[in-house]
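Of the protein chains in this complex, one is absent; all others appear in place.
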Amino acid sequence: MNLKKRIKRLGNLDAKLHGKDFLLTWEKSESDLMAILEVADILKTFRSMNISPRVFDSGLGVSIFRDNSTRTRFSFASACNLLGLAVQDMDEEKSQIAHGETVRETAQMISFLSDFIGIRDDIFLGEGNRYMREVAASLDEGYANGVLPHRPGIVNLQCDMDHPTQSMSDLLHLRNHYGSLEALKGKKIVMSWAYSPSYGKPLSVPQGIIALMTRFGMNVELAYPEGYELIPEIVDIAGKNAKKSGGSFKVSNSMSEAMRNADIVYPKSWAPYKVMEQRTELLKKGDKQGLVELEKTCLNHNAKHKDWEYNKEMMKLTRKKDALYMHCLPADISGVSCKNGEVAADVFDKYRLMTYREAGYKPYIIAAMMLTYRYDNPAKVLKAMLKEPYPRVAFE
Amino acid sequence: MNLKKRIKRLGNLDAKLHGKDFLLTWEKSESDLMAILEVADILKTFRSMNISPRVFDSGLGVSIFRDNSTRTRFSFASACNLLGLAVQDMDEEKSQIAHGETVRETAQMISFLSDFIGIRDDIFLGEGNRYMREVAASLDEGYANGVLPHRPGIVNLQCDMDHPTQSMSDLLHLRNHYGSLEALKGKKIVMSWAYSPSYGKPLSVPQGIIALMTRFGMNVELAYPEGYELIPEIVDIAGKNAKKSGGSFKVSNSMSEAMRNADIVYPKSWAPYKVMEQRTELLKKGDKQGLVELEKTCLNHNAKHKDWEYNKEMMKLTRKKDALYMHCLPADISGVSCKNGEVAADVFDKYRLMTYREAGYKPYIIAAMMLTYRYDNPAKVLKAMLKEPYPRVAFE
Partner (left out) sequence: MNLKKRIKRLGNLDAKLHGKDFLLTWEKSESDLMAILEVADILKTFRSMNISPRVFDSGLGVSIFRDNSTRTRFSFASACNLLGLAVQDMDEEKSQIAHGETVRETAQMISFLSDFIGIRDDIFLGEGNRYMREVAASLDEGYANGVLPHRPGIVNLQCDMDHPTQSMSDLLHLRNHYGSLEALKGKKIVMSWAYSPSYGKPLSVPQGIIALMTRFGMNVELAYPEGYELIPEIVDIAGKNAKKSGGSFKVSNSMSEAMRNADIVYPKSWAPYKVMEQRTELLKKGDKQGLVELEKTCLNHNAKHKDWEYNKEMMKLTRKKDALYMHCLPADISGVSCKNGEVAADVFDKYRLMTYREAGYKPYIIAAMMLTYRYDNPAKVLKAMLKEPYPRVAFE
């Protein structure tokens, strides 16, 4: 479909993203989500046409990361830069959970001339998303009382509940791979736990995937060894989504059974949410000994499930023995990044470039979240850009 | 007053800021200070009108921080960004005081394509401001000898003597709160020491406040428990300023007496300058044991003055029981950030949003210092911006 038509289609969506933070996909309507996918994809096309979508002459995009990250950090920086914002990192005491006056005050101090705040806070179960809402409430208060000239938007760059910039990138990848969102209906996608020799991997990716992919009529199967449950409330949301969208949602405890006839597979390790809860408690108490023991116990549990590796045998069970493999990266690759891991080296290598492409959508998804927050009518903005294109690189 | 008139008024001031670093407010004339307040306020209005004051197509703003800082760091970054400069942090060995060839050389190496250098160096008494002047002399030499294509300006982001971006923000806050600088004449402002369970807080804020607020006909009272003296030379300057401006300056040793009929109060902890001198000596010698003992002694002294808390009782003594409360933030709030602190929680809460607004002027003050350094006739520049406004955010 040509660009003009795509922009027109965007304009017809009943999206209500203007002035609303992006914190959880399940707080957004299907139209909202479709609008973001469309804007992201148009921005990506603009890039290939050397059209600059810069709308800010100045302004800051603030990044708050409580966890190290190369991928998401670069994606956020790229998105800010694409729209004309400079990135300023906010380094907090990483080990502390700030509350109350500290959060309220800091939120203002970093926002006087800022347009967006990207937050990654995925370490403490029950805290990350709550913290984002505390920042949001502070910004609301500051704007309402004339402290801030406008209300900066917040983008969830990963929390304890959801990882919306990841899951939306994944969905755009699927949409483009299969040609349309329509084409995803009836496709079977398996979000499966996989073995990893590390511990404490966040739940936000599997939770984000099951909550989002059930929105568009897919048959979603969540598989994990007993004991590796996700947050129950989010699993419930996935079930309800599936019913509403005409898809299905199923939980099972066998990787090989789950893989049968899968169109798409997403094998990835995570820690059980109960472990994450205990971990949060121990971290809050500063119980170092307890943390060491919890890690040991968990790694022992993990070690019982080394057979949860996505390999050639598993692949053979999938549709046409060639399900689309997905991963948020970096994957734990057996024999490459560790002895035994989430995926066999030969299987990963087959889909390696695919996973890079999957990751490549993230900067545009973040930029789309920003653009739809800032403008009531993003289609109009994009149309204007297309009509009088300004080159990203001059003299081309 | 409308913008055009304000710009005209600015043009009529006899300010001589062009090409001069901003290191200490007492080196500047009243016209200089008024020009910076006016430019800052116009830039703030521009923001609300979506007018971009970007004047640099490229260029670096270098930040040198010897002390951690969220507030000032973001203010400097915002100011640079607003005018079109990218921020580049210069990380020095924080614990060392560089001199001589190292300073001379480094000053050039970071300045080849830089337009401003913002320096925060408030840890060592007798060193911070001196260091800025050493950098300034190096830049002069480099420019004079063709090493640098132009002379980057230096902005003092806090030193051992003054904190001009803070005090000027505070003054602009007062000017706008009371309507004009004229309206400040005869107002009583109390810069009072207050209890804090921490030690080694810099002197630059109280020194900056008494030296600046005495310039505009206010009645300034400095209050502290015996032994908590500021640098005598700066206290002398405050006294002379008051005489010249038709205001008054008084030092007292009782918080409650000082608060009587105060229009404005600024209760804030600091360490005695003699302690800061000792501390500098011990730091230079690397005498860790000495430092531990000094800290202990000081905290014990502090603890004798827990009654120096600004609370409801104190507030009742002020004009209409409602003096304007000011603070450079973060405040030590009793029962919130510490058990006993500088200010009672209920009092702070009443003026909380006010303190945020106070802080919100700082990015514009810094930008105004830069603009008046760069342009001989800033009024002309602002007039041109207003005449043909370029939007900060496109498609609005």
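Per-chain numbering from 1; labels A and B assigned in written order.
Rule of thumb we're sticking to: a contact is a pair of C-beta atoms (placed from the backbone, for glycine too) under 8 Å apart; a residue touches a chain by one contact, two chains touch by 3 or more.
Not measured: the values here are computed from a predicted model.
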Per the touch definition above, residue among B:S29, B:N50 or B:Q108 touching the missing chain: B:Q108
Of B:L3, B:M90 or B:L299, the residue in touch with the unshown chain: B:M90
Interface with the undisplayed chain - residues on chain A: 47-48, 52, 54, 70-71, 73-75, 77-78, 81-84, 86-87, 329-330, 333, 336-337, 352-353, 356-357, 359-360, 362-363, 390-395
Hidden partner chain, residues of chain B it touches: 54-60, 62, 86, 88, 90, 100-102, 104-106, 108-110, 112-114, 141-142, 145-149, 374-375, 380-381, 384
